[in-house]
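Heads up, the thing below is written out as structure tokens.
Only a single protein chain was left out; the remaining protein chains are all shown in position.
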Amino acid sequence: MKEQSNGDIRIGFYICHCGTNIAGVINVKAVADYAAKLPGVVVSRDYKYMCSDPGQALIQQDIKDHKLNRVVVASCSPLLHEHTFRNALEGGGLNPFCLQMVNIREHDAWVHEPGEPATEKARALVRAAIKRVALQKPLEKKETKINRDVLVVGGGIAGIHASLTLANGGMTVYLVEREATIGGHMAKFDKTFPTLDCAACILTPKMSAVGENKNIKLWTYSEIVKVEGFVGNYKVTVKRKPRYIIEDLCVGCMKCVEACVYKEGRTEDDFNEGLSKRKPVYMPFPQATPPVVLFDPEACIQLKTGKCKKTCVEVCDRKAIRFDQKEELVEINVGTIILATGFQTFDGKRLPQYGYGVHPNVFSAMQVERMVNASGPTEGHIKLKDGSQPKAVGIIHCVGSRDNRTNRWCSRVCCMYSMKLAHLIKQHTDAEVFNFYIDIRAPGKGYEEFYERLQEEGVHFIRGRVAEVTDWAARKEEEGRLVIRVEDTLAGFVRRIPVDMVVLANGLEPQADSQDVRRMFNISCSTEGWFLERHPKLAPVNTFTDGIFIAGCCQGPKDIPDTVAQAGAAAAEAYALINAGVIELEPNTSYVVADDCSGCKTCIPLCPYTAISRDEVKKKAIINEALCKGCGVCVAACPSGSIYQNLFSDEEIFSEIEAVIG
Amino acid sequence: MTIQQTIKYDAERDRNFPKEIMARHGCEKLYGCIQCGTCSATCPVSTYMDHTPRQLMALTRAGFKKEVLSSLTIWLCASCYACTVDCPKEIKITDIMYALKRRAIEEGVYPKRFPIPILAREFFKMVKNRGRITENELAVRMFLQSNWFAMMKTWRLGLNLMRTGRFSIKPESMEKPEKLASLFQGGSR
Amino acid sequence: MKFTYFPGCSLKGSGRAYEESLLAVCKQLGVELEELDDWNCCGATAYMAVSERQAFGLAARNLALAEQQPHELIAPCSACYMVLKKTQKYLVEYPQIGQEVHDALSRGGLKYAGTAGVRHPLDVLVNDIGLDAIKKQVKMPLKGFKVAPYYGCQIVRPYADFDDQHNPVLMDKLFKALGAEVVKYPLKTRCCGGSLTGTLPEAGLGLSFHILREAQRRGANVLATVCPLCQFNLDAYQRDMSNKFEPVHMPIVYFTQLMGLAFGMDAKTLGLQRGIISIEPLLKKQEVAA
Partner (left out) sequence: MEAKVNVQQSGNGKFEPRIVAFFCNWCTYTAADLAGVSRMKYAPNVRIIRLMCSGRLDPQFVMDAFAKGADGVLIGGCHPGDCHYVEGNYKTLRRMDLLKRMLKDLGIEEDRCRLEWISASEGDKVKSVVNDIVEKVRALGPLNMPGKFKDWDKEIEELDGKVQAQDEEQAPAHVA
């Protein structure tokens, strides 16, 4: 209050054109002139790009020449450039928190038509900022130490790559995977587009590298159940589900699996997309990491009834089997978190016109991936349900993509993997292969070339979205086969094409539980369920929560190269924080003015971080600024008005309110 | 054989046509069409059309009014709504077809002696006069104006209907069709 | 249970067998139907091609009349059913046309609120009355009946809400309950050609033909419909189809007629003699079985 009254407040005001982004809508000159007349303002300038070096230099020069002690910048959102200008102030020898930004781009120029109303709004916002900045006090920077350990959630290629990058850099990484093995979707693929190198050959070395790396604590068959704390110091609770095996003892010799009283598997094998059956004790797939078996409590007689010969136990010379194993909760402390929780594929049953689940020879693309895989259920042979080879195969693109009735987005990988499958099917069976597409999207290195190669191989590309897959025959040659009805939009007529096998290029979707996950980690999520990045271009792997990063398909559909690139970026972001050792925090914490505190204890239960306690001797509340996150809930609640928040004090806000209206 | 040139000049385009159509109820999303052809492929009669429904969307959007309104396609649409429920962009193609039919009638460009618009018109008249439809009478009127020869061929059908008592001798009607008058005021749209 | 009954023009004309059987079956199941007094043509598909506002007006007038009754409205003809439902939806979605129609009606002394529930008998009988109650009535199970359940277009899409748009199943369930065998039939919801069969036989006949031949191929000996126009197209033109394509021969009945048969009602009450393709041979089978 005092500070306001004395006249030594010297404000510099700067309004940014942002090219034409702002100047095209708001009369910046008029606003600058207006600001010049406001109390405390000693310089008022407009400039093309305030965030540019010359723009910042301008401020720093004025600080010297005009002895500025407050600065207001009217440009874009503070969430984007507040940091930039705070640094500029600091560089000019001014306390960085004597800055106030006015968001006249996102909140004005970009949302209003050019003209007086937009300019009038800018004046009001500027007025408020200038009135408020006079009240802002220089503040100390606030820092917190960064715990060097990192949590990576999800063991797909993204999680694997991020973990290895950090571990190789000497960090300790906890890699937590929900399934019994790492590898994710990629482990199921046979080849990868467009190079056609074998997925296993490039993935499994990385998987075992994870298994062997001393710096990586690999917890598979485990889930995160609780996350507390904040950047630098997260406390995470992990649930480790029982696999009824001592991991360290099991060597994956598979004797128990052979010895199981079930001679044949009876449970659908989800790793093979339901194309084969597995036993109650099993290893997801030969190169599983860790190479450890697990028991399925739904299927195992011993676990269900407790009445089994337990032939498995007899043969296990490592004595690794424990039917009494219980799930356990483990607590870990980490400084940063990388979410790589991946995606799920669209369920073809949601489009009944394609007959998935009705016609036995309609397959999902993932099923065909398993089929063409030499270690898959059919040893790499493309087979119809009756065991024979298809003579004609139709691959339907965009199943559950680009469709307002299912998923609006383009899943980005389907065109390419469909072409890959087309190539492999042709190679394995020499069948006639038809691709039914709306648009071919091959925007990657070597992708268009791959498309060209497929065309040369004689794969048919028919531009049209398939209307139905049916088993009724209009003509002799259609009898006993599946008929695809589609408009050949380039030829300009409707066609009926009989095939033996239909492959649905199912799109990518957010994981079913993505909403719960993002709640647990306190990050944002698009309405569809993709995790939201801090900035679509400039902060693609950051989230709005410091210290939590995202990588891979949990952020949106993408192919393996992009996923790996993002994983590397996320690792680098985490590494940068760790390497700095400390992170600067907003100094917007709250404090109690002891003289005014009545000791009523209203505030204490309100604080979600238990930062407020009561000095029983002085009978006053005290706030531990190290714990305070600066939400200001206590400030608003304090009956005696004795709690203040830095950068958001009542008088600062009141002055803003008055000026913004006046 | 004679060859003929096909090329469209921009002058043949009616720029307002697409806007006009989209202003009609249910036709708003026309511009959202991605030309995927789902409509043509689900359509049971597209195989008889001169332009497939997809092509008609493209022509309408581009403003080729003459081609669109004189197309048989709009009259062949049997209103089975297969396209409308399957369009990935939720375009109500059936409604667009209706809008185009109405436009064609307004402009008087629909194919002459072509039974379907005649049926529509006769249906319209009969409802106006009696409030209800008498099917066999409607059919007769339609044939008389389109292709009376075709009717000769349907004598057997007529007989069958009489034999099975499905042929209405006395016309079906409301007691007081004039009650509908208020609905017909203010011209047709 | 009581409903207001909207017959529509066809059920008074070529489709009167539908009315006869519907009334008989409902009576048996204790469902009271009271014909909507002074109803008018729903506008069907043809009227919409001439005047939108008047088409909606015609449909809305029936709805307005129905609102005066305390019961839901039952509309057996697919076209009527769809048009009435669509009208309710559009008059809300498009306030402008809603207002125009409202004004037109009030000029005629009617009020429209859009509150009348519009139902299809298939929905009512299977979902409200229920298969158990129906089973109780079955005296002569439909032994030897191999039924192709044909739903056609407008009762499943786009505004119907009581069955799946691509693979409806209510009739399948119903006929199993009546003791008939239901053939797996992929053309359930494919258009029969509608008015095209009359106006453009070259197009319409083809559509109807495929529907019949596929039913025949799949071993059906009778095809059941829910719509008078479907019934007419599939029944009345079999001779022309046989001449034009391949021989097809199959009795086409309304689902209500099959219910009646299973309830042991006699063919005449159900209007079965009105089928151009006779169902007699099949009835014999049933008697033998019973």
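Order of writing sets the chain letters: A, B and C. Residues in each chain are counted from 1.
By definition in this document, contacts are C-beta pairs under 8 Å (C-beta built on N, C-alpha and C of every residue); 3 or more make two chains touch, one makes a residue touch a chain.
This is a predicted model, so every value here is computed, not measured.
Colleague: Could you list, sorted by label, every displayed chain in contact with the chain left out?
Modeller: Over the full assembly, the chain not pictured touches A.
Colleague: Just to verify: which one of A:410, A:606 or A:622 makes contact with the chain not shown?
Modeller: Per the contact definition at the top, the residue touching the missing chain is A:606.
Colleague: Which of these, A:62, A:108 or A:562, touches the one chain of the complex that we don't see?
Modeller: If we include the chain that is not displayed, A:108 is the one touching it.
Colleague: Tell me which residue among A:86, A:121 or A:161 touches the hidden chain in the full complex.
Modeller: Considering the complete complex, A:121 is the one touching the chain left out.
Colleague: Applying the definition given at the start, please give the residues of chain A touching the unseen chain.
Modeller: 38-39, 77-80, 103, 105-113, 116-118, 120-121, 124-125, 127-128, 519, 522, 524-527, 532, 536, 544-545, 586, 588, 606, 608, 629-633, 635-637, 645, 648, 650, 653-654, 656-658, 660-662
One rule holds for everything that comes next: only the chains that are shown with their structure count from here on.
Colleague: Which of line, ring, star, complete and other names the graph you get from chains that touch?
Modeller: Topology of touching chains reads as complete, every chain touching all others.
Colleague: Does A-C or A-B have more contacting C-beta pairs?
Modeller: A-B
Colleague: Please report how many Å separate the Cα centroid of chain B from that of chain C, as a whole number.
Modeller: 23
Colleague: Looking at the complex, which residues from chain A come into contact with chain B?
Modeller: Per the stated touch rule, the residues are 353, 398, 402-405, 438-439, 463-468, 485-489, 492-494.
Colleague: Under the definition above, what is the set of chain C residues touching chain A in their complex?
Modeller: 164, 166-167, 186-187, 210, 214, 217
Colleague: Under the stated contact criterion, what part of chain A meets chain C in this complex?
Modeller: Residues 352-353, 470-474.
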